[in-house]
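The block underneath contains the structure these notes are about, expressed in structure tokens.
Omission of a single protein chain aside, the complex is shown with its protein chains in their original locations.
Right, chain A next:
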Amino acid sequence: MKNYLPAAGLVVVLLLIWEFTARSIDLLFILPTPSGVAWKVWELREVLVFEHLPSTLSIILIGLFISIVLGVGLAVWMNMSKTAERAFYPIIISSQMIPTIALAPIFIMWFGYSIWSKVVVTVLITFFPITVSTFDGLKSSSKELRELLLTMGAGKKDIFFKLQVPSAKPYFYSGLKVAVTLSVIGAAIGEWLGSQAGLGYFSRRMMTQFDGAAVFAPIVLLSAVGIVLFVIVKVLEHKSLKWRKTE
């Protein structure tokens, strides 16, 4: 816990500077104070937590789930077949040059205001880190260990499950950590563009009403969701990679 003290101190200092600057400028509908935002969160707690949070959270979780299934599946396929690797890998990498977020309006047109337009946006931006890190992880397994397993009479299946999968796990978790933070962004942006509920939607609606504090309030919650997801992944990683502590 001690390690986090400098960071916590810095945050407090920044919040204080913000508080005083906002008070002296005194345009609270555009630049609310942190205390004003905190008060707003408390005031709106029921609407935010029971109405809008569930809808955003379900976009994030469904999106992440689909990304993991598709991403890991594609990584395994590319690992098994050189042809699949040559076909997909360059496309996956170059697809990152497309500003995915800018495509979001198209998905809103296709899927309407339903949850799926937002899920697609989330999947598109979380798919990449999961696929690429898992694939790199599968490829990272040691050649010497592979040969040793062969000399013990191991088959392809043994090499996959006993060598490649354990080698890929740390990479997968790194990819997942990036993906959970991106998933919050994906869901929020999807909601800005076309939605009738959700934290992103609420924030944008408050913007039109010039209620600065209420624009920030759902963002506080979104950040909290991101942090909690990240911590969950960290805990899972810790549990399944116990051996890494010993290194």
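Brief remarks on what is shown
Here, a contact is a pair of C-beta atoms (placed from the backbone, for glycine too) under 8 Å apart; a residue touches a chain by one contact, two chains touch by 3 or more; residues count from 1.
By our rule, contacts and distances are computed from a predicted model.
Chain not shown in the complex: UniProt lists it as "ABC transporter ATP-binding protein", one of "Heme exporter protein C", "ABC transporter ATP-binding protein", "NADPH-dependent 2,4-dienoyl-CoA reductase, sulfur reductase" or "NADH-quinone oxidoreductase subunit H". Residue A:Lys162 is the one among A:Lys139, A:Lys162 or A:Arg204 that touches the chain not shown. Which of A:Val49, A:Leu103 or A:Leu150 touches the hidden chain is settled by the complete complex: it is A:Leu150.
Residues of chain A in touch with the missing chain: 142, 144-145, 147-154, 158, 162-163, 166, 169, 241-243, 246-247.
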